[in-house]
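Excerpt of the complex: some chains, original placement.
Naming follows writing order (A and B), and every chain is counted from residue 1.
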Amino acid sequence: MADTPFVEEVELHGHIIDSLLLPKVLDVILTRGGSYVLKDIKIGQRGSDPTHARIEVRAQSADQLQEILGIIHDHGAIPVHVADCETVPADMDGAFPEGFYCTSNFKTQVRLGGVWVDVRDQEMDCGVVVDLAAKSARCVPMADACTGERVVVGLRGVRVFPEASQRRTDLFEFMASPVSSEKPKGATVREIAAAMRRTRESGEKILAVLGPAVVHTGGSEWVGRLIRHGYLNVLFAGNALATHDMEQALYGTSLGVSLDRGLPAEEGHEHHLRTINTIRRHGSIAAAVSRGKLGSGIMYECVKAGVPFVLAGSIRDDGPLPEVITDVLQAQREMRRHLPGVGFCLMVATTLHSIAVGNLLPAWVKVACVDINPATVTKLMDRGSVQTIGIVSDAEPFLRSLVNELQLN
Amino acid sequence: MADTPFVEEVELHGHIIDSLLLPKVLDVILTRGGSYVLKDIKIGQRGSDPTHARIEVRAQSADQLQEILGIIHDHGAIPVHVADCETVPADMDGAFPEGFYCTSNFKTQVRLGGVWVDVRDQEMDCGVVVDLAAKSARCVPMADACTGERVVVGLRGVRVFPEASQRRTDLFEFMASPVSSEKPKGATVREIAAAMRRTRESGEKILAVLGPAVVHTGGSEWVGRLIRHGYLNVLFAGNALATHDMEQALYGTSLGVSLDRGLPAEEGHEHHLRTINTIRRHGSIAAAVSRGKLGSGIMYECVKAGVPFVLAGSIRDDGPLPEVITDVLQAQREMRRHLPGVGFCLMVATTLHSIAVGNLLPAWVKVACVDINPATVTKLMDRGSVQTIGIVSDAEPFLRSLVNELQLN
């Protein structure tokens, strides 16, 4: 091992000690079988000072070195010897060239003609397509790759700015880590309300991703208030949320359960299906509203307030409703279309849609994910959404408290 | 099998069809390998009429017949040919004679000198000790059996009145069956509030069994209001609930987490321990209140309002607090002492204590069990507590809604 020639020098910059980036990088090197020499380190003497480190990474094979460099790259470690990024033209539609650079959800730059250029439409698990003439770059999902587009391959000339390399300044991020039902709910609700107020004040949009339990537990009224008061500007959901909501408006039940009496209406699923059929007969939710058939609920409020909604299809859907986008790639594209300008995302009681939207959001959009099942919250955070705060709580009571905290009457 | 001589005739009476008792009895007979002949059945023509059935149970062996009779006995099926119950004197302390009759939590009678006598102190998993002279009978836990006491053995002369043999008249029982987080919470809270009001009006006591998440999630304030307004008359809890509650009063944290800021106080467990130490130094919670050391929280409100509390010990306890009863049998006895007069029991966020108390309660005391973990709720209901309504929800928001519904300001 003495004369290992598989060596590369990398740099790390920022709040890399208290943000745990440096420790993570060193840990990756060691647990992958490599070793390191800290060539130079300038530690910020005070909390506000950034730290700069230069690390020589050593490995026992070229493959091992590449594996290590690939992982630590996502933590912000970039080779000292910079060069322009390498691109290869896509040789077919719908797939990238082998070796394509695979994106994270962190802010990313690529080096083009000696200049670092921001990658637009940042999204994890995409490729980066560059326009050499325009000196621009953007994230492109695999399915949307087109023959001839120049796709970035390898790590050279790509740098990533993990969120964690900025100082943790507010409570929000601090609460992000542990998922537990045994937490003070009042403080959590206050934090989320504050984040929503800040988002609104800054002119950014609040996106809600809602599952059917919002309606089952009786939370429609509270969502309606969020919409009417401008605290919900885009809605992503599925066929189930919309149908249960409109079933409640039309029949007073949600999946057949009466919200007033709590009594299970055993024929429940029939109401569900008749609701879908009725809306299909009207042609659209908006038509049902304009003709006076639908007069309350979340979907009604969206139509009235002009809040755009994307209803994405799933294989367990009945019907579905006319607005449901049954092609999942098309649904992803439609969701992406609404993301620019979103500053905060509230996810309540949905696993599938939460994870789908989590995949689309850049890391700098704050997310609050509320679910009574800790597994949902954990799953989302495991996906690499460091910006997510997880709250294990019940949908209706949570929304009630949130509306109360925001003083929406 | 043609000439099976292992036969016994049993009777069932009450709302045995819509309460599912008759179907259950027939099902048990068949699945245990027996067979039946319905000798006589008079079905109530209307919903309010009781049904009477006489069933010949047939088995292929004496053991099988006894097994079947033992199970259906708990569903209210009693032999047609009645006789006095059989008793055997206990031959040692702390154990029953072999073959002792094992109690359920349903109203039970034993036949003494030709007369059916109510069994007192009804509790599941006990023996029945009779006083032949006084013609009385009572449930006795195994550990409390005394040499010479006459203990009922076998099923003869014992009859059980399952709750289900009475008509289901209100929503409460109706909601008892399915455990789900996806239910309208408003209706549930209204039902529980109504049951609590009825209990108070009827002069019965409301028992609360609380776990530490009540404090963690920020629910102390709401429990305090229940106490001050007379909606909580006895408290069962453990060392943890009481300590977290007093830690909040003394330090503003619960297991080190600040309820106001939500910020984890990492030294958290230290506050916890110092709280216990302080109370131990005072000698009792009441002493800490009277000396002005403790001025808020659940335990303070209990002391102020004269609400009795039983703190039962567990092997994971730190300290524990002076009032904690470290011997579990002694703790069970102390809890039993407070049960007479209890008409409603509210269990929030505790598995161990909920199951322990569920074991002690007769089936006619209504129980509402609130937990964010469906497993806790299911476990309690599996234990045979048909009178339990399970609510999968979050402690603080639930209590807040309950206090709101009861209009306790």
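One rule holds for everything that comes next: a residue touches a chain if its C-beta (ideal position, glycine included) is under 8 Å from a C-beta of that chain, and two chains touch if they have at least 3 such contacts.
Model, not experiment: these values are computed from the prediction.
Displayed in place are 2 chains, all sharing one sequence; the entire complex defined by the structure file totals 4 copies.
One rule holds in what follows: only the chains that are shown with their structure count from here on.
For the two copies, subunit A and subunit B, the CA superposition rotation is 180 degrees, given to the nearest 5.
Per-chain CA centroids place subunit A at a distance of 45 Å from subunit B. The touching residues of subunit B, counted against subunit A in their complex, run 171, 174-175, 178, 181-188, 191, 212-213, 216-218, 254, 257-264, 372-373, 392-394, 396-398, 400-401.
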